[in-house]
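This is the structure I want to talk about, given as structure tokens.
With one protein chain removed, the remaining protein chains of the complex are shown where they sit.
First chain written, first letter: the chains are A and B, and each begins at residue 1.
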Amino acid sequence: MAERMQICNLSENNFEQCTKCSICTTVCPVAAVTTDYPGPKQAGPDGERYRLKDPAYYDKMLKLCLNCKRCEVACPSGVHIADIIQHARMRAGEGKRASLRDTMLANTDLLGTVANLVAPVANVTLGLKPTKMVMHSVMAIDKHRTFPAYSRMKFETWFKRHAAEHQAAYANQVSYFHGCYVNYNFPKLGQDLVKLLNAVGYGVNLLDKEQCCGVALIANGLYKQAKRQARVNAASLRQAVNMDHRTVLTTSSSCTFNLRDEYPSMLGVDTSDVRDSIMLATRFIYRLVDDEKIKLVFKQDYKRRIAYHTACHMQRMGWQLFSIEMMRMIPGLDLQVLDQECCGISGTYGFKRENYERSQAIGATLFKNIADAKVEAVATDCETCKWQIEMSTGLPVENPISVLADALDVDATRRANGL
Amino acid sequence: MAKSKSVCNFAPKLIESIGFATLKTSFMVTDNIYKNEYDVIIIGGGATGAGTARDCALRGLKVLLVERNDYSTGATGRNHGLMHSGARYAVTDGESASECISENMILRRIARHCVEETDGLFITLPEDDLGYQRTFVDACERAGIRADIIDPEEARRIEPAVNPELIGAVRVPDASIDPFRLTVANLLDARLHGADTLNYHEVEGMIVNQNRIEGVKLLNKLTGEHVEVRGRVVVNACGIWGQRIAEMAGAKISMFPARGALLIFGHRVNNMVINRCRKPANADILVPDDTVCVIGTTSDRIPIETVDDMRVTREEVDVLLKEGVKIAPSLATTRIIRAYAGVRPLVASDDDPSGRSISRGIVCLDHAKRDGLEGFITITGGKMMTYRLMGEIATNAVCAKLGNTAPCVTATQPLPGSEDDTLDQRDMSKRYSFGQRAAIGRHGSLAARIEKENDIDNALVCECEGVTVGEIKYAVHQLHVHNLVNLRRRTRVGMGTCQGKLCSCRAASLMGEFRHDVKGAQADLAAFLDERWKGMRPVAWGDTLREAQLTAAIYEGLCGLDQVVDRTGKEDVQ
Partner (left out) sequence: MKMNTVIMGGGLSGLVCGIALAKRGQRVTIVATGQSTLLFNGGSMELLGYLDGKAVVSPIEAIASLSEEHPYRKIGADRIALLADQAKTLLDDAGIQMEGTAAANHWRVTPMGVAKPAWLTLKSHVHIDDLKQLPCKRLALMCIKGFFDEPNGMLADGLKDMGFEVDRLEFTTDDITALRRSPSEMRASSLAKRLGSNSALQRIADQINQLAGEAEMVLLPSVLGDEDHIHALQSMVNKPLRLVATLPPSVSGNRMQTLLRHYFQMLGGNYLMGDTVVSATLDGDRVTSVTTAKLGDMPLKADQFILATGSFISRGLVADYERVYEPILGLDVDADADREKWTRFGILEPQAYSRFGVKTDNDLRCLKEGKTIQNLRAIGSVLSGHDAIKMGDGTGVSLLSALAAAQSILAAQS
């Protein structure tokens, strides 16, 4: 035959590569705790054939999907099961308005901006019992949830006041997409990264304009807003990568995954030209060490036992290797790599009253494994996993960058890198 | 073993979990049927036979329909599933075109649950002559078929799967139709009006008294029993196999079997029927059918002796693909789940038995006039989609012989499943589960008969196609299901992309319980998998081969089905 055909099967999200082996159903954390959800196979490739026939076959229970992507990771056939489900939700949700609660939860940056201004009040207020009850009943945000504390000073403010001016002195330059969590709730992680990178000779820059990556907006069906913000971020990323020739580092696995993969696949905002230059800081640092471009020197007396939890989106990105191997460089660190389980929070999902019990049931296995590991802290690359694990196990949870920064002998490292 | 008294030689066992005991069964005792004398005996359980049975029954005749295999196993179940607007025939055969458009409009009313109103496109590609479009549209107008020339840009918009290089497009009222459902609905209505229907009853000969046919000699293939049933008129509605039946009666018809092969793709790439706007040729129609789409056909004249060999060849697959991608380029990268072939019953004109002059229209032969043989009528030629008209013509001929003057009402009276137009599928998502919705899509208002009161009834057996335990119970009890292949035709079990990977075992277990026959269920399971493989084999590469290997790993490797059922080297017995 003249032209080659049937060389491969191409279908949206590879849905017809599904061999109906049902393996995805063994890893779905939602189907494991509720019979209301039809499971990834039924919600994904099976349902898709019917939805192609008639969109009326959409099942509203698809809203229960966490978008944790564990089904995609388990699939031996490369089917983007979660993407199929998200696209179906997106199509079904077109033109519908999100609730006030969902809008509030989704707008992590808006909430953060207000909360930062009144941080002491906000932290107290959001933590007060009456407030929680109002949120529980009126807003349907579960009363068990503690909102992550808001920092008094935004990371951006700190950076401008205390770090920005001496960054230019370094021979190498990177950009940093800090995300909402670092900006509003936990600037220390950003500060740790700046400390770490400065110690090995890298100056840090913020993006021209950074908006919330929109992962929560997508999860809550606010696609239009997510798309707007994605366009702003895409422009900033392009400026940093294509004009300033800088790698853009991140410290949140979910933001990273969103910028690199969900922007094009979910929102139709193409970031393919800059995708390879957006990466988690752990990957960047690991690579510099691996290529012998930098040296890390660690504190002599450092000794900790930490468990590493692979966040679902981290596993979907396939980058846990870098965080793990980077931490394994720390001589005094006894690192226990936990079996990958979903913690159940999945961004804003677990905050919703209707999901709370499911969310905790989903995380139960992970919490038990953490308890069994007998560690003093947990490391993970995802901030929402951090909230969930801290709330559910009482153990402190740190980003691997903070673990590294904590173990680092900064002065010795600076010297070792000729600074 | 004593000959069984019933068609279904099994009794419902009280299995609580499956709930069969609670179901009202509709077993028919064949003894009564065998003793009956009928006004008319119809041979052939395809759409034409079923449509004739329905028409005769509605006109008050006492009807028996017999089918040697399962219903709709011949050309009825082996075509595109296209409800022609007639446009395809407009240029070459105006009469057929007029018949088509008239029947098309009727079926939209009476068979709503079997029809999907997709509309169709006739596209002109750069390699085609755009001048033909004018000829085509004019011919459509003459035949009474609405044909709107639309801009290629508009065609790309309304049907994104179409070859973007098209230079012309005409929109016509083509549609998609499910022939299995259509046939079953006709049979159900016939039975509702007193007809008896028997599948797996093969005609072995005619009861001939001098120059009059007085009935048929039958073999009950399920029990091995030989019986004779008497009827005042016998109608031969056997499609291509009608030549053989006519010979049994002592009449000669020259049939010219035209074989056509088709490919089924794993999902819909198109939502409108797409045809080529040129003289009919190979693989020039792509039809969206339920959850899949079908490209076809090839067209080859074959010897009549080979009409039972329906295996698709490599060459046929190649032709279908090569031409198919011209209609919708994405077919080149879409998974093919199976290949199948059917035989069109073309009839030579009586004045030219050589076959050079072949009628493509409906042929109704009264053998009394033609061959001096009383009580025997042959209805053949035509198309699946003109089945109703063929039924009407045949019934008119029967009634003329019997002096029945009742008018034909099949053009206006909806089929069972289509009588309720309040069942709006668009608004189903709130009230029904996936399986229930899929069942409504298949059975229309008859889906109300499917039990859904308990969780087990609602449990999915086939996850690809959304077939529940309740639907299987309904099919087994009310739709003449004897084996898994029958079940598939009634419900779509095993028709999804995996071709029955896990569902066939679940369904076989249920059937085994139901029939009280575990060994039989295992043999049936093996036969079913074999039948699925028959269609997969010609396209066994890529994901289809992976699917086959996984199926083998499960049924042979894990389960050892090959150890209990040795079918090595045996041909398909379905």
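Convention: a residue touches a chain if its C-beta (ideal position, glycine included) is under 8 Å from a C-beta of that chain, and two chains touch if they have at least 3 such contacts.
None of these values were measured; they are calculated from a predicted model.
Q: In the complete assembly, which of A:Ala31, A:Leu52 or A:Cys382 touches the absent chain?
A: Only one of A:Ala31, A:Leu52 or A:Cys382 touches the chain omitted from view, namely A:Ala31.
Q: For the chain left off this view, which of B:Gly81, B:Gly381 or B:Gly435 is in contact with it?
A: B:Gly435
Q: By the contact criterion defined above, which parts of chain A meet the unshown chain? Give residue numbers in ascending order.
A: 4-8, 19, 21-23, 25-27, 31-32, 35-39, 41-42, 72-78, 276, 283, 286-287, 290, 315-321, 324-325, 337, 339-340
Q: Give me the chain B residues in contact with the hidden chain, please.
A: Touch with the absent chain occurs at residues 16-17, 311, 314, 321, 433-435, 455-456, 458-461, 463, 468-469, 502, 505-506, 508-510, 512-513, 518-519, 521-522, 526, 529-530, 532-534, 537, 540-542, 545-546, 548-554, 556-571.
The rule is simple: only the chains that are shown with their structure count from here on.
Q: How many angstrom lie between the centres of chain A and chain B, each centre taken as the mean Cα position?
A: Computed from C-alpha means, the inter-chain centre distance equals 52 Å.
Q: What residues on chain A touch chain B, complex-wise?
A: Those in contact with chain B are residues 1, 3, 5-11, 15-22, 38, 41-42, 46-50, 52-54, 56-60, 77.
Q: If you look only at chain B, which of its residues touch chain A in the complex?
A: 266-268, 271, 288, 290-291, 318, 321-322, 325, 330, 332-336, 425-430, 434, 437-438, 441, 460, 463-464, 466, 496-498, 501-502, 541-543, 546-547, 550
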